[in-house]
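With one protein chain withheld, the remaining protein chains of the complex are depicted in position.
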Amino acid sequence: MKHLFGSRNFLIVLFGTLAVLPIFANQYTLFVSNLVMMYIILALGLNLLIGYAGQLAFANAAMFGIGAYGCGLLQVKLGMPFFVAAPGGAVIAMAVGTLMAFPALRLSGIYLALATLAFAQATQWAMLHWEAVTFGAGGFALEPLDFSPLPVSSAIGTFYMTWAVSLGLLLFASFAMRSRIGRAFVAMRDGEIAAEALGIDLLKYKAMAFAISGFYAGAAGALFVPILDFVSPESFDLFQMILHKSMVVVGGLGSIMGSVIGATLLVFLLEVLRDFKSTQEIAFGALLLGFVLFQPKGVVTFIRRWVPGWNEPLHYTDGTKQTKQAASTDEPVATEASEERT
Amino acid sequence: MSILTVDDASISFGGVEALADVNVEIERGEIVGIIGPNGAGKTTLLNVICGMNLPDKGRITLDGTVITGWKPSRIAGMGLGRTFQTSQLFHGMSVLENMMVGMHLGSTSGLFAAAFHTKRMRDEEVMMCEKAMEALEFVGLAEFADRPGSALSFGQQRIVEIARTLINEPKVVLLDEPAIGLSVNRVAELDALLRRIRDEKGITLVMIEHVIRLVMGVSDRIVVLNSGRKIADGKPEEIRQDRQVIEAYLGAQVDA
Partner (left out) sequence: MMMFSYLTATGITTGALYALVALGIVVVYKATEVVNLAHGDLFMIGGFFAYTLHVMWGIPYIPSLLLAVAGSFLVGIVTDRIAYRPLMSQGLVSVLLATIGFSFMLKGIARIVWGGKGDYLPFPPLVAPEPIQFGGIMILSQHLVVVAGAVLVMICFAVFFKTTRAGKWMQATADNPKAATLVGIRVSRVYMYTFGVGAAAAGAAAVLMAPLTLLYPDIGFTLFIKGFAAAALGGLGSIPGAILGGFLVGLIEQFAGGYIDTSVQDVSAFVVIMFAMVFLPNGLLGLRGVRKV
């Protein structure tokens, strides 16, 4: 029974349980489960960008917000039905995300991180202050989703819709990364210069990574709208950023299953600490710091080590710093240890 | 016809002339060594050829096509491979997966083909895997296919990086100090490998090297740079006795 605990079975159990949850769970449980599935999408998108493609971008929360506002505003201001506005919001977020690929070509490391962070903050500012469009700090409410002619209530319908979308996006990400595309991403992360020399068009693949993560975050945002029936700027603040980052790090950068696990665990933690904002900040800050220090490859490392049959491709960051001096001029460059280990 | 030509290449960085009017012609099937003291512009020359730096003046031609100003990935697509001084092994992937990246240009499945796991994509994966294994067998490292890069010794890692450039059957491969940090035995193995690449695969090699014994032994021709200019170009025996070359190296000779 080598594969009894394999990652695929884990997913089957998780999504299977979720599928039958509405039968016996109360409204609060459904709400939390909705959040779990939504955050799985967010964590996946961010992981693809940071963990696989190595692009240190801090704007995921902003893309999340753009997706939510896009979906909400398209309904409220332009009268579109949800099932058009939702993909619309996701596409808008994807487009904005893709634009960030261009500065990502020239900036790297700290510069990219802070430029995207500034962008994210500017986006939240727009949500707060551009009242003509976004209704400002108070946000706006929407009617609960109507699933007619299907005979399901709004809550149940929203739940299964979220279930289907999150499962679909999870499978998409998982298959996409086990391919030439996934390898191109990891090559970009681990050795951008050599990747280019092997024919990987950096602009194209960075744009792809930003587009995918933007779409995922935007889709999560669109799904967020019917969960709360309310859109407001405070959901997309700095804390949201640390939430996403923690999920990806705790779960494991560069591991699809890691994002699933990280999102699930941290949503539970979030709800447990819901009444204590400052404790939340300390807890998530400490988690992020702790995992970066002691277990940067995330929870999946424990799982890989102790659970037999957990099969996942080897795409993880081991934090090795790649010097960007590969093609520097003829100044002497420190070489790696040249002891032979035959 | 020469397979790679550099015409009057010049480039300056912040007022310092890194290359000045360098002319090089590489014939098909040659192994050309590039030597010169530190700071001579050797790596800059490779950077200019492969598109990482745009020359201020001059023209690069690869197999009849002018490639000056092209993006490095596009030049790679024309059949130019390159290795680097520092290790560029992709640490997050196994050796085999590293090699499969070498087949990136030889495959076309895009994002959606991958996500929906189409038959074409699966067939391509199998093909890439086979080619990658072939290349690993060519360099004798097939047993390490599923291990992470860190399981290899430094010398073996360098070999994998070279092999990675060969998979898509390039016309020319640029090598930046392939022998760096290698022991004497490994250098001899590298020498043999480079000959096999030239003879069995017909790939042209352009190699920067400081290990004089290697470069003198394996090269068909040697180009010498000093302070951004070419000061000699000829067979190893001629270069060995060239006055200017000896002067350039006075007091700075590196011999393995």
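All chains are identified by letter, namely A and B, in their written order; residue positions are counted from 1 within each chain.
The definition used in the following text is that contacts are C-beta pairs under 8 Å (C-beta built on N, C-alpha and C of every residue); 3 or more make two chains touch, one makes a residue touch a chain.
What you are looking at is a predicted structure, and each value in this text was computed from that prediction instead of being measured.
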Displayed partners of the chain not shown (whole complex): A
Hidden partner chain, touching residue among A:Leu78, A:Leu114 or A:Leu203: A:Leu114
Absent-chain contact - pick from A:Ser7, A:Thr98 or A:Gln280: A:Gln280
Touch residues of subunit A, complete complex, unshown partner: 50, 54, 56, 103, 106-107, 109-111, 113-115, 117-119, 121-122, 125-126, 129, 238-239, 242, 245-246, 249, 277-290, 292-293, 296, 317, 319-322, 325, 328, 331, 333-334
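The criterion applied here is as follows: only the chains that are shown with their structure count from here on.
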Mean-CA-position distance for subunit B and subunit A (Å): 38
Touching residues on subunit B, where the partner in the complex is subunit A: 13, 18, 36, 38-44, 46-47, 50, 52, 71-74, 76-77, 81-94, 97, 100-102, 104-105, 107, 109-111, 113-117, 121, 124-125, 128, 148, 150, 153-155, 161, 164-165, 168, 176, 180-183, 186
Subunit A residues within the subunit B interface of the complex: 171-173, 175-176, 178-184, 186-187, 189-191, 193-202, 208, 212, 254, 313-318, 320, 322-323, 325-333, 335-342
